[in-house]
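Take this structure first; my questions come after.
Note that one protein chain is taken out, while the other chains of the complex remain in position.
Naming follows writing order (A, B and C), and every chain is counted from residue 1.
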Amino acid sequence: MPEVADRNHLHLDPKTREEARRRLLSTKGHIEGILRMLYEDQSYCVDVLKQIKAVQGALNKVGELVLKSHLRDHVATAKDRGDVDRVVEELMEVLKYR
Amino acid sequence: MPEVADRNHLHLDPKTREEARRRLLSTKGHIEGILRMLYEDQSYCVDVLKQIKAVQGALNKVGELVLKSHLRDHVATAKDRGDVDRVVEELMEVLKYR
Amino acid sequence: MPEVADRNHLHLDPKTREEARRRLLSTKGHIEGILRMLYEDQSYCVDVLKQIKAVQGALNKVGELVLKSHLRDHVATAKDRGDVDRVVEELMEVLKYR
Partner (left out) sequence: MPEVADRNHLHLDPKTREEARRRLLSTKGHIEGILRMLYEDQSYCVDVLKQIKAVQGALNKVGELVLKSHLRDHVATAKDRGDVDRVVEELMEVLKYR
């Protein structure tokens, strides 16, 4: 459905990209920490659940960052570009079971 | 609140630990993939959002795995051990804003 | 922050309004059903939890309906109207801890 031509100029702005990268790197480190916990014999379930929840929270933040930038740069300008239906369908697909 | 003595024998069973580790490793790989996307100039917001959502889904699976094992091995036996209140409080804390 | 003047023409379109109403009425009926369950001595927790989850799912649907219409009619046209920042801030507030 999305045409390559249409999407070519719909990039993530550099500042958001940088911030998302920074946060995702830290999330990756967090997951490595959980992996280390799971290599120990004595890892306690609830501690693992807490850490997973913290990672989910961090990923939510990254998602919100990217979503906000997408709304501002690509959704709010859709009428101008003339691709409202495509942009809205596509976004609803991602937001659906969030 | 949780006493060390009480928790010392409440470990994640080896099979679940192994499976959680396997899944988390793959999640880590997935995040590295998103990081690579974010190093490109032309990453499209919605693709990033989709990947983040997929990682969230994978983390949910890991969480469910650990939760199930925790319910079976530690919550269902709480009355026997005599630490019902502690175990329930602690679990609710994790489940709350899931 | 939202100015009354700006918002006066940002209404929910009649078709979505009608559909949201229809679904919410049914959700209300569903909640009345749970209330009846809770008046019985013998209501089983898991049945109540299942019903609550079903209501949550139905409310998600209503939310998605309204969100889609909002994206199409008000967010995608924000650049034209010149209120991008306001519209995006406001929407992020609602989407945040969804």
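In the analysis below, a contact is a pair of C-beta atoms (placed from the backbone, for glycine too) under 8 Å apart; a residue touches a chain by one contact, two chains touch by 3 or more.
Treat the numbers as computed from the prediction; the structure is a model and nothing was measured.
Taking every chain of the complex into account, the omitted one touches B, C. For the chain missing from the display, the contacting residue among B:Leu25, B:Ala58 or B:Val75 is B:Val75, taking the whole complex into account. On the side of chain B, the interface with the absent chain consists of residues 64, 67-68, 71-72, 75-80, 84-85, 87-88, 91-92, 95-96, 98, using the contact rule stated above.
Although one chain is hidden here, its contacts on chain C can still be listed: residues 7-8, 10-12, 17, 20-21, 24-25, 27-28, 31-32, 34-35, 38-39, 41-46, 48-50, 52-53, 55-56, 59-60, 62-63, 66-67, 69-70, 73-74, 90-91, 94, 98.
Just so we're on the same page, only the chains that are shown with their structure count from here on.
With centres taken as mean Cα positions, chain C sits 23 Å from chain A.
Chain A and chain B have centres, each the mean of its CA atoms, that are 18 Å apart.
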